[in-house]
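Complex shown without one protein chain; remaining protein chains in place.
Presenting chain A:
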């Protein structure tokens, strides 16, 4: 959803990133012995069983209660999202999860309605100026709030196409469309309250208008 707690780009108040360049070897890949279950059970459900897709998983995580989202680790959020989907699809029950975990098992809040794609009538071209739709969306969306209503320049149109997240993230069928890499200046996004620089966001045509 838009305006959700997960939409962190540009949110102020966070401190230093706890990492120095090249200070870690990144092994072991998983730090705790349950963490691998997040991704492996995700791909069990999304790939092997075909019960849901990765957009639905992203949206399930976004539907976590905000305080739960902020205080859960990355792999814990994946587990909550995957568990929520398996329960919502009827494969298992929350009651059984709570019995097996011997404690409360909070899941994502209920799913709302999705929306259909509105791809541009003519594809945007490289170098074309575009404006991101100035809109507020209830369901799943992959347009970060910080580009809402902003002007940018198309630098790439993908040769691959994907289903529209705002539709498939709600478990509904969707046609596919390319995405556009749109270049924004930080001045356009945040005025003077940002470091000078540029940001490129990968946006579905349905989020864009001719400038």
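Points to keep in mind about this one:
To be clear about the criterion, contacts are C-beta pairs under 8 Å (C-beta built on N, C-alpha and C of every residue); 3 or more make two chains touch, one makes a residue touch a chain; residues count from 1.
Please note the rule applied: contacts and distances are computed from a predicted model.
As stated in its UniProt record, the chain not included in the shown complex is "nitrile hydratase", which appears among "nitrile hydratase", "Chemotaxis protein CheC", "4Fe-4S dicluster domain-containing protein" or "Fe-S cluster assembly protein SufB". Shown as candidates are A:137, A:172 or A:194; the residue that touches the absent chain is A:194. In the full complex, chain A touches the hidden chain at residues 6-22, 24, 26, 28-30, 32-41, 43-44, 47-49, 58, 61, 65, 67-68, 70, 72-76, 79-80, 82-83, 86, 91-92, 96-98, 100-107, 109, 142-144, 146, 156, 158-160, 162, 165, 179, 181, 183, 186, 189-190, 193-204.
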